[in-house]
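Note that one protein chain of the assembly has been removed; the remaining protein chains are unaltered in position.
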Amino acid sequence: MKLADNILDTPEQIPQRNGYGDGVVEAGDANENIVVLCCDLTESTRSAKFEAKYPERFIEVGIAEQNMAGISAGLAFSGKVPYMSSYATFSPGRNWDQIRVSICYSMANVKIMGAHAGISVGPDGATHQALEDIAITRVLPNLNVIVPCDYWETKKAAIQMAGIEEPFYMRFGRENVPVVTTEDTPYKIGKADTYRDGGDVTVIACGSLVYEALVAAENLSSEGIDVRVINSHTIKPIDETAIVTAGKETGAIVTAEEHQVHGGLGSAVAEVLSLHHPVPIEYVAIMDRFGESGEPNQLMKKFGLSSEGIIKAVKKVLKRK
Amino acid sequence: MKLADNILDTPEQIPQRNGYGDGVVEAGDANENIVVLCCDLTESTRSAKFEAKYPERFIEVGIAEQNMAGISAGLAFSGKVPYMSSYATFSPGRNWDQIRVSICYSMANVKIMGAHAGISVGPDGATHQALEDIAITRVLPNLNVIVPCDYWETKKAAIQMAGIEEPFYMRFGRENVPVVTTEDTPYKIGKADTYRDGGDVTVIACGSLVYEALVAAENLSSEGIDVRVINSHTIKPIDETAIVTAGKETGAIVTAEEHQVHGGLGSAVAEVLSLHHPVPIEYVAIMDRFGESGEPNQLMKKFGLSSEGIIKAVKKVLKRK
Amino acid sequence: MYYIKPLTPLCEVNDLGVTDEQINYIEDMANHIREDIIKMLVEAGSGHSAGALGTADIFATLYFHIMKNDPKNPDWEERDRFVLSNAHICPVLYATLAEAGYFPKEELLTLRKLGSRLQGHPHRGTLPGLEASGGPLAQGLSIAAGMAMADKIDGKRNRVYCMIGDGEMDEGQIWESLMFIGKNRLHNFTLIIDRNNIQIDGFTEEVMPLEPLKDKLTSFNFHVIETGGHNIRTLIESFKEAQDIFEKPTVLLAHTIPGKGVDFMEFKPEWHGKPPNKEEARKALAELRSLGGKITCEHE
Partner (left out) sequence: MYYIKPLTPLCEVNDLGVTDEQINYIEDMANHIREDIIKMLVEAGSGHSAGALGTADIFATLYFHIMKNDPKNPDWEERDRFVLSNAHICPVLYATLAEAGYFPKEELLTLRKLGSRLQGHPHRGTLPGLEASGGPLAQGLSIAAGMAMADKIDGKRNRVYCMIGDGEMDEGQIWESLMFIGKNRLHNFTLIIDRNNIQIDGFTEEVMPLEPLKDKLTSFNFHVIETGGHNIRTLIESFKEAQDIFEKPTVLLAHTIPGKGVDFMEFKPEWHGKPPNKEEARKALAELRSLGGKITCEHE
């Protein structure tokens, strides 16, 4: 699969949220039923770009995430395709019940955009670091859950989901992150992508950890360890085939995500493998604690959400193989 | 372990919620700092019993679950031990964000009581059937999560948690369910109980499925299949030792719960085993769909949350062993 | 394309006043709805009596006189929409839809049973005429606001009606929605508050006082129409007043009697969430039949 050039030495850096901002405008160009809602965070979620171009299709809801979810459902029932945006801590955090009933149970064609996800939000501290959002959305029937790895993937997902008449949750980060893919890299919701082949062990990652997994794999290859890297951008429906094949072919798995160890991508992978081909798994994740203030890179290091953390986990899981 | 007599032929039937109602009164007798809050569901959550005895320590919050969570935190910070009660769909469903920050992040000594949990609520239908609450609470740091199996266990847990200065979530059902344990059966939060020994396969169950697991084990023993039954009443912190031992000694696991297949007890068990001793697992749970109206027993049958469902799963997992 | 019952071409006289015949017809419908509710609930063995009976007059007025709706064409683009936010009282909505012809009346008796389209709380998509799912209180109001917003964006002229319970107003989401509707001056939106003074744990002013409720609503930028919830003529006038207000959203603060029409249920919070047993149902039906739609009314 074609990835960006030079990503391991001098990757381009763009925030994922820009991908949402650009993607929803492009989706909106093609479909005039697309409307965007926001809860007083229009600039930082990057909904501002859509607002600037289509002010009459932008709805400012104020700081009322519960209401935003219901309004979005109502708009969807009247034929609109709402993208509702806020920080991932507050939506789906504060409006989980509304997402459950008004959106998921009713199959409302609403796209939930969770910005500033993960610990990399940094200085704002624990309250603003969404580390549970994958777990609380993945458990909801009818909801698709997407965790893109970079700018391009966020953009492509934002555009692609407009064409699927189902509820979606997508989380993305605030900070600059390496651009792993290119404009032309194929992307399909529901299909995990193998970015690097390998036979000893598989790292299944999502979000910003995909890049770290590639770096880890490169480093490990110099030690003679042959690492497969899978970008599991769609958490739900999870790509069972890719996971089971990896389990069978490499016999050991590491999962990596900017999320709690319980209930997220790792948990989804464990469920799948336990059903089809149980193998040892190690988890690179937040170990059941709240985050804290700090610079994004300091925190990623401190919590082991880094290529070093992945390398350690790979070595550990290989011992258990 | 001493269980109730004759449970397999003529079990006594009591709703679990009565166990909470009786337990919180007993806890309140011993500790005058205990206060009870409710959101306009005082009778059906069984908080009414406490209200009748200690009206001045009962706080009616009206239909405002978010506020109830914050009020409880504030009471806890002032030395009270609040038990906040509502239906499990609304609390932790509508106040998840408040539980996360006001309670868990702040380590507020609050006990969250989720009544009417599971599909067995019946005729009220999907909106009232809490099938995601274990997943959305288990992912929260600092929160203990309890799913008792019967009247006595609900009562004992309600009393025992008063003595542990940490936040708790306990879910329990509405309907009559078989009384599996006795007043004297030892019970300790955090320690899973083996109710039946067996070497071929282990059923790890919680809530109303513990009884079904015992029935299934009895039936399977007549077919020569030797089933271990574990009551994993504490979902968090999960009893890793009991699970890993079962994985090692029986080599195949079935989990059973009145909850979605993603993110609940089964998922917790898969995480633990993948880390320590991966073995095949089959899941008895709701298969990622919303519930529906019907009589409790009809629904439990329809969704396979029954001894028959467990028997099927046991046979399936044994083939994969 | 309005929904017109053969005997009562109501819409043509919409602006000209209402005939006694029309009023009688709506009253009859309300009484049929009440009878249906009793039959459904006793058969289901669970469900909510008080709010359902208490709002039957409002439902009959809406579906048989006020709202543009066509039971044969439930997805009609130009229809007015109705969202039941206090969704636990859905037996009244189901009965109304069946009386209006959205689906066969026989189906009413499947309420809350396995496989029924009449779920314990409404499930959007299962049953013609249902605009939204409901159950967890306060969600319906936001959904209805979203529908009104969509109509506003599209420049449509149909209206959105939404009912909420008074106890339901304890929920913060209600106030978020009210602020939003006020901000956007959704004059195509009419809120109906079932002001029956009860919720599950007792009387609203004891459980969680709402008064001064009219002041609250005014301060949230609604045009408030205080009205009796049982006199059909008054209700029609109130709804018409609402249609005539163009600078603001309107709310009908409708004073209703919980359990209205069945003497032993009226004003009693304990009937919020209980169905009648067989004997009680027999008594209730006898009472309703003898009333023949002529329900006396205190709030007018």
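Annotations for the structure displayed:
In this document, chain identifiers A, B and C correspond to the written order of the chains, with residue numbering beginning at 1 in each.
In this section, a contact is a pair of C-beta atoms (placed from the backbone, for glycine too) under 8 Å apart; a residue touches a chain by one contact, two chains touch by 3 or more.
Computed from a predicted model, the values in this text were never measured in an experiment.
The chain that is not displayed touches the following shown chains in the complete assembly: A, B, C.
Touching the missing chain, out of C:Lys68, C:Lys105, C:Lys156 or C:Lys183, is residue C:Lys183. Considering A:Glu12, A:Glu26, A:Asp124 or A:Glu308, the position touching the chain not shown turns out to be A:Asp124 (whole complex). From the options C:Leu62, C:Ile174, C:Ile200 or C:Ile232, the residue with contact to the unseen chain in the full assembly is C:Ile174. Only one of the listed residues, A:Arg57, A:Arg94, A:Arg138 or A:His277, touches the absent chain: A:Arg94.
For chain A, the residues touching the chain absent from view are 38, 40-44, 60-64, 66-67, 89-90, 93-94, 122-128, 292-295, 298-299, 302.
One chain of the complex is left out; on chain B, the residues touching it are 35, 56-57, 59, 61-62, 64, 66-67, 69-80, 82, 97-98, 100-102, 105-107.
Chain C residues in contact with the hidden partner, per the touch definition given at the top, are 170-176, 179-180, 182-183, 208-210, 212, 215-216, 218-221.
As a working rule, only the chains that are shown with their structure count from here on.
When each chain is reduced to the average of its Cα atoms, C sits farthest from chain A. Closest to the middle of the protein, by Cα centroid, lies chain B. The geometric centre of chain A is 42 Å away from that of chain C, both derived from CA atoms. In terms of their C-alpha centroids, the spacing between chain A and chain B amounts to 30 Å. Among the residues of chain B, those touching two or more other chains are numbered 89-90, 93-94, 126-127. Counting only residues that touch two or more partner chains, chain C has 123, 133-136, 172.
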